[in-house]
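Only one protein chain is missing from this complex, and each of the others stays in its spot.
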Amino acid sequence: MVLPCVESLSLVDHHCHGLLLRDLDRPDFERMLTEADEPGPAGTTLFDSHIGFAVRRWCAPVLDLPRHAAPDVYLARRRELGVEEVNRRFLRAAGIGAFCVDAGYLPEPLTSATELATAGGGTGHDILRLERLAEALAVDILTGQLGVTHFADTVRERVTGASPTTVGLKSVAAYRVGLDLPATRPTDREVAAAVRDWLGLIRRGVPIRLADPVLHAFLIWTGVDAGLPVQIHVGYGDAELDLHRCNPLLLTGLLRALAPTGVPVMLLHCYPYHREAGYLAQVFPTVHLDVGLAVHNVGRRAPALLAEALELAPFSRFLFSTDAFGLAELYLLGARLFRQALSTVLGDGIADGDWTDDDARRVAELIGAGNARRVYRLSEPGRETTAVTSSRSPGRSSGPRVTAPAPATLEDR
Amino acid sequence: MVLPCVESLSLVDHHCHGLLLRDLDRPDFERMLTEADEPGPAGTTLFDSHIGFAVRRWCAPVLDLPRHAAPDVYLARRRELGVEEVNRRFLRAAGIGAFCVDAGYLPEPLTSATELATAGGGTGHDILRLERLAEALAVDILTGQLGVTHFADTVRERVTGASPTTVGLKSVAAYRVGLDLPATRPTDREVAAAVRDWLGLIRRGVPIRLADPVLHAFLIWTGVDAGLPVQIHVGYGDAELDLHRCNPLLLTGLLRALAPTGVPVMLLHCYPYHREAGYLAQVFPTVHLDVGLAVHNVGRRAPALLAEALELAPFSRFLFSTDAFGLAELYLLGARLFRQALSTVLGDGIADGDWTDDDARRVAELIGAGNARRVYRLSEPGRETTAVTSSRSPGRSSGPRVTAPAPATLEDR
Partner (left out) sequence: MVLPCVESLSLVDHHCHGLLLRDLDRPDFERMLTEADEPGPAGTTLFDSHIGFAVRRWCAPVLDLPRHAAPDVYLARRRELGVEEVNRRFLRAAGIGAFCVDAGYLPEPLTSATELATAGGGTGHDILRLERLAEALAVDILTGQLGVTHFADTVRERVTGASPTTVGLKSVAAYRVGLDLPATRPTDREVAAAVRDWLGLIRRGVPIRLADPVLHAFLIWTGVDAGLPVQIHVGYGDAELDLHRCNPLLLTGLLRALAPTGVPVMLLHCYPYHREAGYLAQVFPTVHLDVGLAVHNVGRRAPALLAEALELAPFSRFLFSTDAFGLAELYLLGARLFRQALSTVLGDGIADGDWTDDDARRVAELIGAGNARRVYRLSEPGRETTAVTSSRSPGRSSGPRVTAPAPATLEDR
C-alpha cells in the first residue's frame, strides 16, 4: 500500500533525541507516550488515543505480538525483551539512515547519537542546543572564568568552533519566552546588558535558565552568522509551553531579517500552525519545516496533517523528523506513519493524474532525505562521511560543555 | 451505514438548552437556525447553507415530509404539527438519554431540563451559570441584602449548596472579557475590590452584566473548589462575541494552575480552535472538550471536524453535546450528525485495520456517554438516579436565583 519509492527510503531524521535505557512500568510508559506529564483521570488510559492505538497496531508486531495486543500484554512483552533489545528492534525497523540528535535535554541518561546510529544502522550527527551553551557560559561568568563583556564573543567562538560532528543548532525560545523575538540583530551592548540582567536574576536565586528575547535572538543570529542551519521549536510541546506564543508567524520579522543571509532556518513540529509554517516556507526561501512529534501523536491522521503542511510549502523546504524522545516506539511510529502519510499524499496525486511517478519519486526523496542532506551538508549514504559521530568523540572535548543535564531546562525538548 | 455500536448509543448531551414553546414563521426560523441574528441580504436565504441543507435532509422526514423538502413546505408542515408535537418528535428521534441543561439564557420562556427529559425519554440535569449567580448577588448588594465583603463567601455557599440536580457549572467569560483570564487564584481582597468597581459601574447606569477577568476567574476557582466540573464557553458563538479572544490557548495559564485540583474543566464548542482544545486535553489531564454547536452548523462536514478535534485529545476526554437552543431540530441534527461523524471516524479506522471492533465500541461509548457520566457523576441508564430533575424541583428553591431572564445577558448562550 505504501509506494515502493517511499517504503525504500533511507530516511534522514533531522530532529530527534536519545532513548531511555531502563525498562518501564505502565504508568511510566503512558507518561512518556504523549506530551502529557500524567496518564490522566482514574479509570482512563492514554492508550485510548490515536498514538495508543498506533502503538498497538504498528509496534506490537515488532515485539512478536499480534496487532492490537492489549496494553498490559504489550508492556509485559516489552519488559520481557528488555529495553536494549526493544530499542534495537524499533530503530532497525524504522529505516532511518541518519540521525540528527539534540542531546540538550537529558532528564536522565539517554542514548547518544552514536548509539542511535549503531543500533539503527545509520550515521549520527549532533545538533547543538543554543540555550545550553549560553547557560554553560552563565555558569562560567558566575564562577569568574568569563567576563560578562566576553559573553557574545565566546558564544560566537563556541558556535564557530563547534565540533565537526555538529551539523546544526537549535533554539528553544518557544519554551522560554515564546516566538515574538526582536526582528533586528541585537548589538553586543544590548547582549551584554541582557546578560547582566540575567546574572542579576540568578544571583537573586532564580534558576539558571535563559529566558530573554534579546539573548534568544542573539543566539539565533550567531548560528546564522556561522552558516549553520538553526532549528527553532515551533508550536506543539508539553504543558510547560504557552502554545499561543509559539505561532511561527510571530517570527515573521526575524525571518525577514534573516532571509538575506541564505542560511536555512528549520521550523520544528509546527502543529497546529503547520499551514502558517508552510506559508513562511513559501515566502522566505530560507525557511524549512517539519511536522515531527505531531506525526506520531496524531496516528492515522498523519496523512491529513502532511497534506495541510504541504499546501504552500515548496517540496524542497519540507523535512522528515520524528522528534522521538525516550521511547523507541516513537522512532518506529514517526517513520512508519510518515511513510504512510507521504505515500498517501503522493499516491493520491498520481492516481488523479496530477503528477507523474517520476515526480512522486523525486519529491519522496527530497522530503525523506534529500532536503536534509542539502541543508545539513550530510554525505550521501554509501559515500564517505565525516559525520559518524558520538557525543563522546574527541572533537567534543573542545566544544561547548553541554553534555551534563541542567535541572533548569528539564521542561524543554 | 452508521456503525451499530454508534447508532444504538443512548447519548448524554452534556451541554444544551431549552426549546421555544411557540410556532415560528420563516424569518424567525432562519434567525434561530444559525448564530446569525438576521436571515441575510434580500433574495438570499440561510437555508442555502450546510445547516439549511441538513434540516431539509434529516429533519423533513421526521415531520413526514420527503427528504429535501423545500423550506416553505417544511415550515408549513412544522406549523401544522404545532411546536409541541415538533419538539416531541425531534427529541424522541435524537436518542439522547440524559440532558445537562444550561437554563441561564432565557430571552423568552424555554422548556426546562425536566420537560426536555420527559419529551426525550431521558433524565434531566442542571448546569448552573456562574455569571447569573454573581449578577443575582450584585442585585442583592444593590438592594442592601448583602454586603460587598460577603460576596465571595456567598458565591462559595451558593455553589457548594447548589441543588443536588446541579451537576456542573458554566462560565461565559468568553462573551464578556474573552479567555485571557488571570492564571492565579484571585484573593478575596481582589474579589471585593472588583465587586466594588463593578457596582460602581452599575450605579453609573451600566447594565448589570458581569465582565471582569478577576471575577470570572474567581467564579471558575469557586466551582473547582466545590469539586464540580466547570464548563467554559470557547470559540464559536454569535455576533456579540470577539472570536479571537475566545481561543482556548488563552486559558493555558489558568488551566495549568487548575490541573492539580483534578477537577474536570470542559471546553465547549471550541471551533475553529478545536485542534488547540485537543492539545490542551492531551497535556492537562483535567481538560475535556466537545464540538457542540459546530457539529450541526457544519452539516456534512461534521466528520472532518470531529477527526481534527480527536487528533491529540485522548478519547476519554472528548464529549458529545448539541448546544441545541430554541429549535428542536438542533437536537436531532446535533445527535444525527454526531453519530454520522463518530461512525465515520471509528469505521474508517476499523476498515484500515488501525483498531478493532472492540476498540471502536469502547471509544464510541466513552465519547457518546461514558465520559460525561464519569465527569458529571451521572448514574448508568436503567439504574437508580438522583438526577431526574426539574428547574421547578423543591431543592431548587434554596439554590441560586437564576431562573429569571436577565436582560443584560441576552446575548450569551
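When the chains are written out, they are named A and B in that same order, and each has its own residue count from 1.
Criterion: a contact is a pair of C-beta atoms (placed from the backbone, for glycine too) under 8 Å apart; a residue touches a chain by one contact, two chains touch by 3 or more.
The structure presented is a predicted model; accordingly, all values stated were derived computationally and were not measured.
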item	value
Contact partner of the left-out chain, one of B:Pro4, B:Gly40 or B:Gly227	B:Gly40
Selected from A:Ala70, A:Leu142, A:Val206 or A:Ala307 as touching the chain missing from the view	A:Ala307
Contacting the left-out chain in the complete assembly, out of A:Pro61, A:Pro107, A:Gly121 or A:Pro285	A:Pro285
Selected residue (touches chain absent from view) among B:Val2, B:Val148 or B:Leu243	B:Leu243
Interface residues of chain A (partner: the chain not displayed)	247, 249-250, 252-253, 256, 259, 262, 264, 275-276, 279, 282-286, 307-308, 310-317, 349, 352-356, 359, 362-363, 366, 374
Absent-chain interface as seen on chain B, which is shown	34-41, 43-46, 48-50, 53-54, 56-57, 67-68, 236, 238-239, 242-244, 271-272, 297-301, 304-305
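The definition used in the following text is that only the chains that are shown with their structure count from here on.
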item	value
Approximate Å spacing (C-alpha centroids) for the pair chain A, chain B	39
